[in-house]
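So that we are looking at the same thing, I have put the structure below in structure tokens.
Heads up, this is only part of the complex; the chains shown haven't been moved.
In order of appearance the chains are A, B and C, and numbering begins at 1 in each one.
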Amino acid sequence: MNTFGALFRLTTFGESHGPAMGAVIDGCPAGVALTREDVQRALDRRRPGQSELTTSRNEADQVELLSGLYEGKTLGTPIAAIVRNTDARSQDYQQLAKVDRPGHADAVWRERFKHRDPRGGGRTSGRETLSRVIGGAVADALLARELPSLSIVAHVSRVGPLSAQPPSPLTRQLVDAHPTRCADPSVAPKIAEAISDAKASGDSLGGMITVAISGAPVGLGEPVFGKLKARLADAFAGVGAVTGVLWGPPELASRLELRGSAFHALSDDGLPSEVYGGIQGGLTNGAPVIAHVLFKPPATLAEHAKAGRHDPCILPRAVPVIEAMASLVFADLWLSFLARPHR
Amino acid sequence: MNTFGALFRLTTFGESHGPAMGAVIDGCPAGVALTREDVQRALDRRRPGQSELTTSRNEADQVELLSGLYEGKTLGTPIAAIVRNTDARSQDYQQLAKVDRPGHADAVWRERFKHRDPRGGGRTSGRETLSRVIGGAVADALLARELPSLSIVAHVSRVGPLSAQPPSPLTRQLVDAHPTRCADPSVAPKIAEAISDAKASGDSLGGMITVAISGAPVGLGEPVFGKLKARLADAFAGVGAVTGVLWGPPELASRLELRGSAFHALSDDGLPSEVYGGIQGGLTNGAPVIAHVLFKPPATLAEHAKAGRHDPCILPRAVPVIEAMASLVFADLWLSFLARPHR
Amino acid sequence: MNTFGALFRLTTFGESHGPAMGAVIDGCPAGVALTREDVQRALDRRRPGQSELTTSRNEADQVELLSGLYEGKTLGTPIAAIVRNTDARSQDYQQLAKVDRPGHADAVWRERFKHRDPRGGGRTSGRETLSRVIGGAVADALLARELPSLSIVAHVSRVGPLSAQPPSPLTRQLVDAHPTRCADPSVAPKIAEAISDAKASGDSLGGMITVAISGAPVGLGEPVFGKLKARLADAFAGVGAVTGVLWGPPELASRLELRGSAFHALSDDGLPSEVYGGIQGGLTNGAPVIAHVLFKPPATLAEHAKAGRHDPCILPRAVPVIEAMASLVFADLWLSFLARPHR
């Protein structure tokens, strides 16, 4: 299954060292302002080689739009986009072709598919998220027209033992201002240093990305299956190294320890409260939707990975991917919302 | 959307105080041994009124099978089952009909649907999980034939501040032996006492359910969208009070603090390791799949709820629901697996 | 697959001689006026035993609504309905249990499913269309609110060699006025006689039902896959004895013989023309959508069927089934239309 969404559908394709990565977005209405530059700008945010903190694999990742656009607006037909794999160096991986890399899914994939592309992980490469970012850019264009007050912003809220408290409200610009995509000015430099240290010692780091979605209309989501929290859990847990998804206040421990009286007192002002993570009964309740996405440290350590090129900490580059997944979910939910005229 | 699954599909219906709750399971192959008693036994495990720790609403919850069975085996046609709502007392809720209950989704639902059933939450009631348990029972029957070594067992691993360490291997019988469905004999009585205390003081408690799935073949799941962890996250986060889903070792903090070298060293014996929660590249890797599901304390406190009847801690009764969701996911994944003959 | 539709979804279940037939309609918005009587009235139109022209199996077919309604309006939740199989006489069929009936799918079903219900065809019985009529009644209720000018009327336009030319405009009342559901007063009595003759001689008759859908907004359908004609073809060809679906003018032969100049000249008044059957580019074009559905004569002849009870000509009773399928398609297309705000 390489399609995500029911009404606003992203289909992705591409192996890391094949001819191209790509995306087809089906279900986007006609008349939405969208240019190649909009998509390119989104890709530039996840591109490798943006700072010393990320992989040295440096691809221009230039997108080409093949369909669905005419005179700067969507046609209501499928929007196809591809990015050529120009900096492949697949010879780097040939030595790995016969060896299952520890911590990778190589052995599992081989057992499942019998026939696999050994070059750089093939379809299991993190490069696959590029297609998601393309989809997210189209979703953002639709949401900008349909729900102009909607804001989806993710940031690195933890790396290893370092936790951050960003200012509020956050914008993508504020988050992008630091190469770590940590928006807490007192913590970001420490995170940068920790990542550099890990890189120097051939090690890696995990952490947490927090995403806040505000300005959504009340009632997005579905009451039973397809609850908003289930949709987001599916979206985020489907990203490579994610090992957990949580909603609401970030203090995990205290959440579990609180009795109901204390927990719900947090919302006793009668307003739709953030204590529910912006979701009640599976639907948006008007408060910001807050989710926390946990990442394990990347599997590829330096000793195994010197031939390949990898990130010591993927969180900074995962921020636009998490945002893209949230945008895809909200574009889909919005179309579902329109399809159900409750009166 | 009231359908769950792609090939093994559960469709649910029913309002808490309407005529009946029900389920239709479509996609189950023919020839699977299944009786009404199998389904009833599963429902009995989630039934209210099993001990003093749960709601006093005491419905017999007798299931009737309407289709899809003949001479003790499935026909390959849809299996429909209903449970009448016999103990409705909807007059208890009439006073609440005009009032949005704090902590409930009433206001959100009203804004979304314009027209709602105010009696006991209607479709948002936890009673809806009854339909999931019916679906899980059919999934279990299929899995028993197709994957006899598969085991899906959930248990209460934490309530409020109390954490449990159950023995290994666990069985459903061991878990059911204590009314708390905590399988750690040193902690279970404390949890029972904490729930009784919360009930006495009109309060409520949240916690964590851990589910272990062992004996699955390698390679179940999908590599990009539809990763096993995404499927399970969707399944578990779609249950009422769930506020988080985590994979792998339960020590959340240490997971975030560990560097990659330490994290992956946990698996240096070369065997498929539990450190990945049994999932690599989105697919089962042969190790047990371990997931942790966090629950917030129920919203209904005694002062608001004296007319309705509610659980001070839903975790004991949520155990069979979490197992049912896991069974539904694995039944669906197994059929998907068969549909892709990789050679 | 027992679900029909993408956004307005009908799931059906039930074996002919099992406990009940049923339907679950998911995706119907909240606030639609709908009562049990609306559904019952639709069922009464397909009920056997309405005249001497149909099977003598005479079931009351009383529907019970189990969910999704409150105070005479839909809740936006799944609407479940069942009809008990009261007049089953399955002993009539026990003699057939071991014998594959000629012209029936018994042998094919046995090879496919290994385990089958031999009583009266089980799931392959025409009684299954009862569930479709329930779905059509809910679709009609939605369409009456959303598209009040939409009209869907089918009639028997041919039986054996007898062709009818009904008056225009037609209504369901006009069609129902004659037990043959042929609306041409000069032909209907002849059709009734032909059916009686066939019945008397243990024979059966096929024919054609024509359905006209007028008052639809322009642009319903999809341009590539999911063209309106494809959706209707799927809907109609999915009914038991259907052997063909045609669009536009009924003169099949002349259609094939016409050159394009003559064919398209039929529409040279510049108005959206019926020559295209009301469909262009896969979308409604504003003219009535006209489709013709061909039925083969029923398989069960008297010599084999004396134990069971069957219709010598199913067309009169198939009229509400064809209408129901069209209503389901249009309800679904309308929700899809709303989900795509082209601007």
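In this section, a residue touches a chain if its C-beta (ideal position, glycine included) is under 8 Å from a C-beta of that chain, and two chains touch if they have at least 3 such contacts.
None of these values were measured; they are calculated from a predicted model.
Here 3 copies of the chain are placed, and the complete complex recorded in this file has 4 of them.
Definition applied: only the chains that are shown with their structure count from here on.
Chain centres here are Cα averages; for chain A and chain B they lie 27 Å apart.
For this pair, chain B with chain C, the centres built from the Cα atoms lie 39 Å apart. Remark: chain A and chain C have CA centroids separated by 46 Å (rounded to whole angstrom).
In chain A, the positions touching at least two other chains are 223, 342-343.
Interface of chain C with chain B (complex): residues 1-3, 9, 11-15, 18-22, 24, 26-27, 30-31, 64-70, 73-80, 82, 112-117, 122-123.
Residues of chain C touching chain A in their complex: 7, 27, 29-31, 76-77, 145-146, 223, 335-336, 338-343.
Chain A contributes residues 1-4, 6, 12, 102-105, 107-109, 111-115, 123-124, 128, 158, 160-161, 198, 202-208, 218-219, 222-227, 229-238, 242-248, 252, 255-261, 263-264, 267, 272, 277, 280-286, 294, 296-299, 301, 342-343 to its touches with chain B in the complex.
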